[in-house]
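A protein chain is absent from this complex, but the other protein chains hold their places.
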Amino acid sequence: MINNSLKQLGDMLQAKKISSVELTQAFMARISQYNPSINAYISLNEDKTFTQAKAADAQIAAGNITPLTGIPFAQKDIFCAKGWPTTCGSKMLENFIAPYDAHIISQFDAVGAVNLGKTNMDEFAMGSSNETSYFGGVKNPWSFDRVPGGSSGGSAAAVAARLCAAATGTDTGGSIRQPASLCGLTGLKPTYGVVSRFGMIAFASSLDQAGPMAKSAEDCALMMNVMAGFDERDSTSLNRAKEDYTKDLNKPYLNKPLTGLKVGLPKEFFAEGLDASVGKVIETAIAEYKKLGAEIVEISLPNTGLSIPVYYVLAPAEASSNLSRYDGVRYGHRAAEYTDLMDMYNKSRAEGFGAEVKRRILIGTYVLSAGYYDAYYLKAQQIRRLIAQDFTEAFKKCDVIMGPAAPSTAFKAGEKVDDPVAMYLQDIYTISTNLAGLPGMSLPAGFAQSDDGKALPVGLQIIGNYFDEARMLNVAHQYQQVTDWHVQTPDLSLLEGKA
Amino acid sequence: MALSIEDIKKVAHLARIEVSDSDAATTLSKLTGILGLIEQMQAVDTTGIVPMSHSQDLSQRLREDVVTKTNLRDEFQKNAPALGNGSTEQAVSGGLYLVPKVIE
Partner (left out) sequence: MEWEVVIGLETHTQLQTNTKIFSGAAIKYGAEPNTQACEVSIALPGVLPVLNKQAVHCAIKFGLAIHAEIAPRSVFARKNYFYPDLPKGYQISQFELPVVGKGAVTIQVPAVGKNAAYEKVINITRAHLEEDAGKSVHGAVEGMSGIDLNRAGTPLLEIVTEPDMRSAAEAVAYAKQLHELVQWIGICDGNMQEGSFRCDVNVSVRPKGTEKLGTRREIKNLNSFKFMQQAIEYETRWQIETLEDGGTIHQATVLFNPDTGETRAMRSKEEANDYRYFPDPDLLPLVITEADKALVLAEMPELPAAMKARFEAQYSLSAYDASALTTSRELADYFVAAVDAGADAKQAANWAMGSVSAKLNSEDKPISASPVSALQLAQLLKRISDNTISNNAAKQVFDAMWNAEGDAERDVDAIIAAKGLKQESDSGAIEAIIDEVLAANAAMVEEFKAGKEKAFNALVGQAMKASKGKANPAQVNDILKKKLTA
């Protein structure tokens, strides 16, 4: 049951072979068993969860089922969910109970989906290993001494360990795709503006985008049908006609599944910095695509290398401002002792934020400060346009772009903690799509052997043109029809002993 | 542009984050590394390139001027922090959020 696809679970629920309560119990049992060591969830609330499951069963009994009714999901703790602690992985919000629902939470609630709990994440989504969480790191279910990636590390581990049917994530510079890659999942970051940001705690507003993290492209498509859509409460939400993301999953391409599909391979994604073992897996996946009828074209995204510097100006700048609201006045952490207002601010924020968040706030404050704005912020925005133009040019030659989602497989916990720059390079292949606002996804493409002999998942990244999510899901789904990487599961029994 | 301890302190003050002297030194070395990464941008000629703030070239949507919000003060103030300085009471009184005296 825990390994079933969302479609299968939906069918079982509809046929009343299982109830939502039973399904929820199954996941809850696994959470009780494994979460204490994996630490994928920050908060659980059985009362709330089972209330939803019972309501879903009643809804199903009334014949009012939708594809996700009664299915238990995990929600990244970046989404405000009414009555739930919503911490964003920070001490700052340790005691914050959201008094309202994020748009996507309302969307899941509206179809009768069940919320299993709030998943762990890097503090304020700043990190690529989940190690910046105030609530502790998350273990990669494929290798407990390794990180699950980040920032949506809790969601990734929860899906990989089958502690939920699927989960939500957010992606500012790769926070869905890199953990999906490191945990062997299918994760999609939609075109900027497709999923409302209302109620999603902001990191870098012009880059943040929520998306599904699931076992397959088909699962992601079903979740997109619920998550995507116009929301008038978000000024950057795009007012487009509602789309059925499952519609093209099985779209035939002439005689072969993907005949004529032009796949662009950016040479910059296969250059120095990419682990050879990862590169090999990606090449094999590309070969599989050729078999499916795809035509490979070499392309260039010449400004890829600049995406990291640009990102580490723009994202911290926006974050420094977005995080100013955490001042200990209306909610969140207030220092226990302070002398005056200034001291209260300084101490509350120094205590409430972790080291990486503080670093980024300081960087962001610095690049926006008088005298530096033009050299840093404005310059970064100009190069951002060059990066976006690279993609515009590339998409004249191809339908989708493929490459690795991350330069390496899961690395060991603690390995990069003290080297922010090395950590930042984890997002080298994912950041540019956020800067351009394009959709990107990662899907399991095989395993690479680590130095210590572990088979670790490798993710293939697919980048599409604006609003091409349905096509990307089709391209991924066709691959998943002929490969079984996405149905591999980690052996938790083996790892339990080591926990 | 080499960063100094003074820069760190100035920026930390702007950001209202207390930084001890020892923290400032560690922060300086980490931030210097990050700025080194960022400096790569300076090699690019960006003359005449329009800065990109948003990925879509769209304009602001306008909201009808209609009251849609109700009073949720009590709900919101459940999240008010503890007053501090020995008091575990919430930092609210008579519907107001309490802060140390604001001097104008």
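Note that the chains take the letters A and B in the order they are written out, and that residue 1 is the start of every chain.
In this section, a contact is a pair of C-beta atoms (placed from the backbone, for glycine too) under 8 Å apart; a residue touches a chain by one contact, two chains touch by 3 or more.
Computed from a predicted model, the values in this text were never measured in an experiment.
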Margin query: Using the document's definition of touch, tell me which of A:Asp57, A:Glu131 or A:Asp327 contacts the absent chain.
Written below: A:Asp327
Notebook entry, point to check: Where the complex has a chain not shown, which of A:Val21, A:Ala40, A:Leu93 or A:Ile308 is the residue touching it?
Noted result: A:Leu93
Next item on the list: Name every residue on subunit B in touch with the hidden partner chain.
Entry: 14, 16, 53-54, 58-69, 71-73, 76-77, 93-104
Next item on the list: For subunit A, enumerate the residues touching the unshown chain of the complex.
Entry: 79-80, 86, 88, 93, 96, 98-100, 102, 197-202, 204-206, 232-236, 317-318, 320-321, 323-325, 327, 329-331, 341, 345, 365, 368-370, 373, 377
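Throughout what follows, only the chains that are shown with their structure count from here on.
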Checklist line | Distance from the mean Cα position of subunit B to that of subunit A, given in whole angstrom | finding: 24
Checklist line | Residues of subunit A that touch subunit B when the two form their complex | finding: 95-97, 99, 192-193, 206, 232, 235-236, 238-239, 305-306, 308-310, 312-313, 320, 324, 327-347, 349-350, 353, 358-359, 361-363, 365-367, 369, 372, 375-376, 378-386, 388, 419-421, 424, 435-438, 466
Notebook entry, point to check: Along subunit B, where are the residues that touch subunit A in the complex?
Noted result: 1, 3, 7-8, 10-12, 14-19, 27, 30-31, 33-42, 44, 46, 49-56, 58, 60-61, 63, 72, 75-76, 78-85, 91, 97, 99-103
